[in-house]
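Missing here is one protein chain; the remaining ones are kept as they sit in the complex.
Chains: A, B, C and D, in written order; residue numbering restarts at 1 for each.
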Amino acid sequence: MPSTLQPALAEHPFLRGMTPEALALLTGCAKNHRFAAGEYLATHGTQADRCFLIRKGRVALYAASAAKSVIVNTAGPGELVGWSWIITPYRYRFDARATEDTLAFDLDGACLRQKCDDNPALGYEFLKRVSIELGRRLDDVQLRLLDVYGEPDGG
Amino acid sequence: MAVEGFVPQDGSDPMVPEPYRIVERRRETSHTVTLALSSAGEVPTRAFQPGQFSMLYAFGLGEVPISISGSTARRDRLEYTIRGVGAVSKALCETPVGAMLGVRGPFGTAWPVAGPENRDLLIVAGGIGLAPLRSVIYQVLERRSHFGNAFVLIGARTEADLLFRDEYPRWRAAGLDTRVTLDAASGSWKGSVGVVTSLFPNVEVRPNRTVAMLCGPEVMMRFAAQALRDKGLSPHDIYVSMERNMKCAVGFCGRCQYGADFICRDGPVLPFGRLEDRLVLQEV
Amino acid sequence: MPETGHDHADSIDTPSVLSAAHFGALLQAIRNEGYTLVGPTVRDGAIIYDEIESTQDLPIGWTDEQEAGHYRLKRRDDFAYFGYVVGPQSWKKFLLPARRRLWSSVRREDGGFTIEPEPLPERRLAFIGVRACELAAIRTQDRVLMEGSFQDPYYRAARQGAFVVAVNCVSAAPTCFCASMNTGPKVSGGDLALTEVVSPERHYFLVSPQTARGQAVLQRVEHRAASDEEQDEALTHEARAVSQMRRKLDTEGLPELIAAAQGSAHWQRVAERCLACTNCTMVCPTCFCSTVEDTVDLSGQRAERHRKLDSCFNREFTYLHTGSVRESGAARYRQWLTHKLSTWHAQFDSSGCVGCGRCITWCPVGIDITEEAAALREAVDQS
Amino acid sequence: MSSRTIEVNYLARVEGEGALHLRIHGDQVEEARLKIFEPPRFFEALLRGRDFREAPDITQRICGICPVAYLMSACHALEGICGVQVDGPLRELRRLLYCGEWIQSHALHVFMLHAPDFLGYQDAVQMAKDHPELVENALRLKKLGNAIMTALGGREIHPINVKVGGFYKTPRRSALLALLDELRWALDAAPTMAQQLSAFEFPEFAQDYEFASLRHDDEYPFNEGRLVSNRGLDVPVSEYDQVFVQHQVEHSTALHTRVAGRGLVHLGPLARYALNYAKLHPQARDVAQRAGLGEVCRNPFQSIVVRFVEIVYALAEAVRVIEAYREPDAPALVVEPRAGTGYGATEAPRGICYQRYTIDDDGSISASKIVAPTSVNQAVIERDLFAFASERTQLSDEALQWQCEQAIRNYDPCISCACHFLRLTVERT
Partner (left out) sequence: MRKKTLAVFKFASCDGCQLSLLDCEDELLALAGAIEIAHFPEASRAVMDGPYDLTLVEGSITTAHDAERIKHVRAQSRTLVTIGACATAGGIQALRNFADTAEYLSVVYARPDYIETLASSTSIASHVTVDFELRGCPIDKRQLLEVITSFLHGKRPSITDESLCADCKRADVVCVMVSKGMPCLGPATHTGCGVLCPRHDRACYGCFGPVTAANTGALAERLFQLGMRKDGVKRVFRSFNAGAPAFADESRKHE
C-alpha cells in the first residue's frame, strides 16, 4: 500500500520539493488516517509516536486543565501537527483534537526517527521543515504574548 | 492615493467642530459601539472615502480621532465604530441616540479601492482595525465583479471581540472569502486560533495583481506586511493604516509625526514601502 | 517667498539714511498707520519682545552675552538701539501664541450645544527689530500654518496684518550660526530693512524699503539718500557679524546623514545630558507643536478648547492608550533633531533650523545642536 | 449618680485634628482634656543641618493657614543673628503681608468656622442658604486677604517670595494699588458685618486670663515688639524661654506652656486687643465700640467680634501701607551668616508664634525651637472647657458637645501647627 501514497505525499505542502528518494523513504512510515470531529490525534503526556500532515479539516491543540480547556493553536490543510516525536523525551505537549472531520497523513514517529538516523540528509531536510513550522508557531505565540489587540480597559 | 478630506473653503478654523446628531447606536461588543451621525448644522453631512477619520468631540470632555466604518453610499450619515478605552471614547460609546456630538473632518488619506479592474484584494484586520476596512468591504460588495479574488482575514482577541460578526455571512455570500482567527478560544470554538498571519498559508496570493490593506495594531501590521512580502507582494502594494496621538488632525500640532509624515495629513493610510525603514526602529 | 499681500517696492533705490534722532519718528509713523508696536525691551535680565511705545523702551546701550546654557545682559559702551543679538523670545509669541482659546461652547436646553469660535486678532502689529534668522523662521512657520491645505486663521490674520521692520545684525553671538544655514545675517524681506551704524562720531540707520508700504512709511519720516561712505560703513558693520560667527552647522547632505544615523548610539549619549525640559523647543522660532485642552465648568454647561504650545520632549506628546511612543529621552531628542535637520526638508522643503542659536543658549545644560549634528556626522562616517 | 458618655471623634471646623475628652461624674466635671493626636512632624529636628536661608520655607510648612507667621518669625530670628534690620518699604511690605494673612485667616474662622455655631448651622455652606449675603461677603473678604498674600507672596498658601532679609521680588506699585478698591469696599462693608456678628448670642463666660502678646511703641503688633502681659510681664522676645516654660503632657503631641512661676497664658486676638487697644486704627476702634466691646474683652465667645475688629485693623493698615508704598531699590538686604542664636516672635492670627535658632558660621542651623500659639493656648482651652462644662452638665449630650466644640473654636485652634487630630469624648459616670 505505501507506494500508492507517495504521489499524494509529494503534493502535501509540508513535503513539497522533497526528492523522490526521500519521499520514498517517508512513504514507508506513512498511512492515511481519518478523524471524526472531536476525535483525539494526540494526548498530552503520552508517548509521541506519531505526527500528522493535515490534508483536510482542522485540528486544534488544547492546553487543558481540570476546569477548562483552551485552544492554543489550530492547524489546517497543509500544516504539520506534532513534532514531539523528534525531540526528546518524545512526549506530546498538548492535546490535539479534530474540530471537524479531518483527513491526515499519519506518520510513525519511531519509523521516521530511524529513517532520519539512517539517512542524515533526509534527517536534516526534515528537521529544517519542522524548524520552519516551529519558528512560525513561536512568532505566533510571541505576537499573542503582546496581546496586541489590547485590554479594552487598558487605556 | 492622497485625497483631501474636509478643507474649510471659507478660511474658517479647522479646529472648530460641526454639530452632528446621533441617529443610530449599535453595540458591537462589550466595549465597542457603532454610532451613526448626521449633520445637525447648516452644512450637509460630509462625504468621505474609506480609510478616512474624523475628530469626534464629546461636550466638555475632549476629542478623539475615530475612523469612519460605514458605507460611502449612505450620504446621509457617517458611521463610526468606537472602542471605549479612554475617558472620551468611553463617553462617546455611552452617548445616546438623539444627542449631539462635535465632528471635524473627514480627514486623511483613503484606502486604494479605486484602481485597475480585476485586482485581487487582501484585507487584513486585527481587532478594531476592521472598522475602517468595513467601508472598503462595502465598496467591494457594491462592485464585486470589478475585483478578482477577495479575501478578508480577521484576527480578534476572543470570539466576543469579533466585530460586525453578523455581517460575515453576507460578505461570504457575495464572494468575499472571509476568514477569522482568534488569539484565545475556549474548547468550543471550531475555527482557527492564532494571530492573523496564521491564516496566510492557506490564502493564495497572486503577487502582481494583489493589493493588500492592513489595519490593526502596528506590530500586527508589521508582521503581516513582512509575511506578505515573503509571499512576493511588493511593499508598495501593501497599505497600512497608522495610529498616532492626534490633537489637531490638520498638521498643526505635530503630535502624530512619524518620520517625515504627519499621520493625520499624510496618512493614516500609507503604503508599507514608505514606512518600511521606520517600522524597524523603536520609538519613532 | 513674497511678503504676504504686499508688493515689493517698485524699485529699491539707493538706501536712505535715517538719523538715530529720527528713529522715534519712524516708530510714530508706523503707529500712525494703525499698528501697535512690538519690539525689544529689557525685562527680568533679558531682552524680550513686548509692546513698546517709543525709542525709550528699546534696549538702548544693552547687549547680550551668550554661550551654551548662558545668557547675560551687559552694558555696551555706546547707545545702540539694536546692539544685542537675539533674546529668549521670538516673534512666534505674537503669531502663534503660547496659549490661545480656540472656541467656547454652551449647552443648549435641547441637549445640543453651540460653538462660538474665538474672534481673530483685531490689532495689527508692527514687529520692530526682526533679525534675518527670525524672518526666515517666520517664513518657515508660514509654510506650516498658512500654506498647506489647512490654514490657521489666527496665524494668518496676525501674519498678514503685521508690519515688519527688519534689522541687520552687525555683530554675532557665539551661539549664532545663521550663515551656515543660509538664513542670515543679512536680511531680505520685511517691509523695511535697517542697518544700525553706531560709532563714536555718529549714530544712524541705513534704511532700505522692501515693500511699497515700507516705502510709504519711510516717506513720512525725515531721511536722505545715503552717501557711498555711509553705505560702506554699514556694509562694514554687516560684515562684522559674518566674521564674528563662530559656530557652523555643516548642512552638506545633512538630511540624508541624519536619516542614516537613526540607529546611532549617539542619541543615548545626548540623552544622558538632556533634561527633556522642553526649553529648546519652546525658544525655537520655528517649533510649532501644540496640544489641545478641552475644559468644562463645574456645572457642565460651558466648555472651552484651548491650544497651547507643546513639545516633542514631553512624554505625553506621543501618548497612545498603550503608553508613550517615544518613552526614552534618546527617542525624544532624536525626534527633535531629526525633524529640525532632516524630515523638515521632506515636509516643507527647507530646514527646520534657521541658525538663531536659541536652543543652544537656553538649554540649561548647554546642549549644542551644531555639536550634536557634527558628532552624528562623525558617527555615521565611522560606521 | 447618673453617668453618661459622649464621644466626638473629630472636632470639626478647626484646622487640624484633635479630640476632646470630658469626664463627668453626676454634675461634676472631673476631667477636661483637649487631646492633640496630630502625628508629630519633627520640624525642630529636621531643620538641623539645613541652611538658614531655607528656614522660612521649611517652617511655614508647619501650617497652611498661617504660613506667614512661621516664615516671619523665622526671618526675624535669623536676621537677628546676622545683625540685619529690615526697615523702610520692605518692613512695610511685611506688615502688608501680615495684613493679608490676618484677613484671610480671620475671615475663614469668623465666618466659615465659628459663625455657624452661633447661628446653628453645621457649616458655612448650609448657612449660606439662609444668609447668602453674609457668606458671600465673607468669601469676598477672604479672597481679598488671599489676594494680598498672592500679590506679595506669589500664592496664598506657602508664599514663595519671602526670604531672610526681605523679598525675592518686590511688587510693582500698580499691582498693590489694584487692591485698593476692594479694600475700600471691605472697610465700607465692615460696620454692617460687625453689627451682624455682635448681634449673636454670647454665653456669659468672662474669665480672668493672663493675656500675653507683643507690644510695639507705634503700631498694633505684627512682626515686632516686647512680650507683655496684663500681669506685668514686659520683656524682650529673647527672654521668651525664661518666661514661658514648656512641658509635655501625655495626652498630646503638642507641648504645653505656662508662665514661669505662674499659671496659664492666653494668646491671640483677645490678648492683643486688651494689650494694644490704643494702637488700633480709628476705623477698627469705631467698629469695636459699635459692637459693644470695651477696651478689654474677657469672654472668649466674643473673640469672634474681636477677630473681626482685627480684620478691620488689617484692612485699614493695608490701605495705609499701599498708599504710602514706593518701590524699593532692592528687594532684600544682603544677609551674611554668622554664628549665634536668634529669637523671633510675631503675631500669628492665633497669637504669638515664637522661634529660636542657633546657626554656625557657615549658616547651617544647629538647633531650633518653635512654639505655636495653639500649643500655648491648649491648657487655657482645657481650663475653659472645665469651667464651661461644669456650669452645663444639665445639658443633653448633644447640646453639651456642640457648646464645648464652640468653646474650643473660640480659640481658632490651629492644631496642624500645634500638632493635630481632634476627637471629643465625653465620659459621664
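The rule is short, and it goes like this: a residue touches a chain if its C-beta (ideal position, glycine included) is under 8 Å from a C-beta of that chain, and two chains touch if they have at least 3 such contacts.
No experiment lies behind these values; they were computed from the predicted model shown.
When the missing chain is restored to the complex, the residue among C:Ala179, C:Leu192 or C:Met282 that touches it is C:Met282.
Check C:Glu33, C:Asp78, C:Glu256 or C:Glu316 against the missing chain and you find that the one touching it is C:Glu316. Residues of chain D that touch the chain left out of view are 10-17, 38-46, 48, 50-51, 54, 57-58, 61-65, 67, 108, 112-113, 116, 122-126, 128, 135-136, 139-140, 142-143, 146, 154-158, 160-161, 167-169, 247-250, 253, 255, 331, 402, 405, 414, 416, 420.
Interface residues of chain B facing the missing partner chain: 60-62, 86-88, 90-91. Taking the complete complex into account, residues 43-46, 48, 69-73, 88-89, 93, 98-99, 271-279, 282-283, 291, 293-300, 308-311, 314-316, 327, 329, 361-365 of chain C touch the chain not shown.
Going forward, only the chains that are shown with their structure count from here on.
With A-B and B-C as the two chain pairs, more C-beta contacts join B-C.
Centre-to-centre separation between chain B and chain D, using Cα means, comes to 65 Å.
Per-chain Cα centroids separate chain A from chain C by 66 Å. The multi-chain contact residues of chain A, meaning those touching 2 or more other chains, are 150, 154-155.
Contact with two or more other chains is made by residues 85-86 of chain B. Remark: chain B residues 4, 7-8, 11-17, 19, 21, 40, 57, 59-63, 85-86, 98-100, 102, 243-245, 247-248, 250-255, 257, 259-260, 262, 265, 281-284 touch chain C in the complex. Every residue of chain C that touches chain B in the complex is listed here, in rising order: 102-103, 105, 107, 111-113, 115, 117, 144-145, 148-154, 156, 262-263, 288-292, 294-296, 300, 303, 305, 307, 310, 312, 317-321, 325-328, 330-331, 334-335, 339, 342-343, 346-347. Contact residues of chain A toward chain B in the complex are 13, 58, 60, 62, 64, 68-74, 76-79, 99-100, 136, 139-140, 143-144, 146-150, 152-155.
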